[in-house]
Each structure stands twice: as C-alpha cells, then as structure tokens.
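Below, a portion of the complex is reproduced, with chain positions unchanged.
Chain naming follows the written order as A and B, and within any one chain the residues start at number 1.
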Amino acid sequence: MSKLTHFNEEGRAKMVEVGHKLNTQREATCKGSITMKPETLRRIIEHDIYKGDVLAVAQVAGIMAAKRTSELIPMCHNLFLSGADVQFHIDRENSRIEVLASVKTTGKTGVEMEALTAVSVTALTIYDMCKAIDKEMTITDICLLRKSGGKSGDYVRPGTEEDEIPLV
Amino acid sequence: MSKLTHFNEEGRAKMVEVGHKLNTQREATCKGSITMKPETLRRIIEHDIYKGDVLAVAQVAGIMAAKRTSELIPMCHNLFLSGADVQFHIDRENSRIEVLASVKTTGKTGVEMEALTAVSVTALTIYDMCKAIDKEMTITDICLLRKSGGKSGDYVRPGTEEDEIPLV
C-alpha cells in the first residue's frame, strides 16, 4: 500500500479517542423552554389536547431520545446511561413550559449531549402534539445548567444560583 | 430561573438511577410459546414455508432484538450484552413451539427484559413467516424462568424444577 496522504487534514471529522480517560460518575442537567399561546398552555395543563396527555408522552420521548443520542450526533460517543429524568415547570406568567433533563453515567465522557437531546426531543414532542392548535410555538433557551465529573471538573452556568437547579 | 414545581409528581416516568449498583455477572432465562395448527407445525419442521426456514430466521431476529431492548422499552437501561442465545423446543403434543432465550451481561442491571424481548420477537417472527397459512396462531405464556446476579439475588420461577431450565 502506498503511503497515506491525509486527504483533508483540517477538515477531517473524527470521534475523539477517550480510551485513556477515567470511568467516573458524571452528571449533566440541562434546560430549555417552549413558549406558546396562553390558550395552548391551558389546554395542555387540563389534558384537553386531541392527541392525549401531552407532557406524559413528551417525557417518555425525551428519556428515550437520551439513550439514542450517539445515533443522532455524529461524533458523540455511545455510552451506558445509569439514569435519566425529565421534569416540567409550568410558567404561566410567560406562557411557556420549561423542560429540565438530568442524565447520569459512569463513564469516560460527559453526558451533556444526552441531557440536551432529552430537552430538545421533549420540546419537539410538545410541539408535535399541539401544532394543530398553535403553529407559533417556539423552542428556546436550550442550554447546560450544570455538569459534574470528569477531568475538567464541575461546571455551573454563570448567573445561575446552584440551589435553583433542581436535583432531578 | 424560578423555583421548580414538579408538574406531576406521582405520574412522572424516569429511568431509575443505577449508578451505585455493582457491575456483577447477571443472567436471565425466559420462555414463551406459540401455538398453531398441527399442519403449520409440520410445515415449519419440514422447512416447507414459502418465506424460508422459519426457525433460523426467527432465532436471528430474537438475538438482534435483545440487543435493541433499551430502544423499545422506555425506562430500560441500555447495556452491553456479553452473550445471547435462543433455542426451540418442538411440542408436537400441544402443537406449539416453545421459545427459550438466555441473555448474560456484566453490568448494573438485570437482563430479564432483554431475554423477554428476545422471546417475544422470535415468536412474532414465527408468526410473520407463517401467517399466510395460519391466522389463529397465538403467542402465549411469556415469562421469566430464572435470573441470577445482582443485589436481589437469584430467582427461580415457583413451580419450576431448576434442572429443567435449559442451560442455554
């Protein structure tokens, strides 16, 4: 075989090697919101949506999606999740639902992508089940609140009071 | 962020945290049956089915499904399976095929769901390949025969002689 010429050194995607990293307990908590019309929010709370109990379905979708994150995100490592949870905070004042997801693992990589994916798919499912009555819904402010474990140490999002981040 | 109000404390689904559990060798053996017309059973045994060798295909389907259990069962942890096997017992007297599946892992959770899923998908595949000639087939008696490993200890289904459970 002739000598290898890297085709495109700078543009090359790879799944970064993490074999040397330690298996440590890791956790990530993320949040996001979906804003909607007050009438839509009311009907979700009162279970008055044609397709069923919106939040029960969305929660299941978010947890299932967390487990499949590495299938969706190309350079994301597949890993064993030791736990996952999705919770909701109804924010009537701003006519929106906040989605919180927390994921844990004992492994070599962090789980922020799994938690972000759980938040995203939970919000997308809420959108799907209400889109017949509200096409202006907007999914917004998806971000990492806190992560722990791993060499880079713990992280709390600046401007966030840690005791306000739920222990999901 | 405002204080979190759990939307629905009692109705909330979560993937239970197992990070504190030990990685131990675990095994589960499950069984199930599919009953059919004697003529259907005869044709399966004699490889006289249009779609091919029914049991060979069903066995592959069952083992592949075991590996994807956590994609199907929402709150089931994904895990590494160290081995999986599916076997058949032809029960001419009762005109049925018994499906036995055994799955092993070294991990933090049991593998009974993987073994039950293997049994179910194996039986469904038998159904699929014979449905053109027998629509009354019934899948029945899917249950756990034995499990070992983990904190809750070993289990043998009451009324089952352990030496009658195959070492698959």
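Throughout what follows, contacts are C-beta pairs under 8 Å (C-beta built on N, C-alpha and C of every residue); 3 or more make two chains touch, one makes a residue touch a chain.
Because the structure is predicted, anything quoted here is derived from the model rather than measured.
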*Note that 2 identical chains are shown, then give how many the whole complex contains.*
6
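Following the convention adopted for this analysis, only the chains that are shown with their structure count from here on.
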*Provide the C-alpha centroid distance between chain A and chain B, rounded to the nearest whole angstrom.*
30
*asked:* Touching residues of chain A toward chain B in the complex: what are they?
replied: 25, 31, 55-56, 59-60, 63-64, 66-68, 80-91, 98, 100, 104-106, 160, 164-166
*Complex contact set, residues of chain B against chain A*: 1-8, 11-19, 70-71, 74-75, 77-80, 107-108
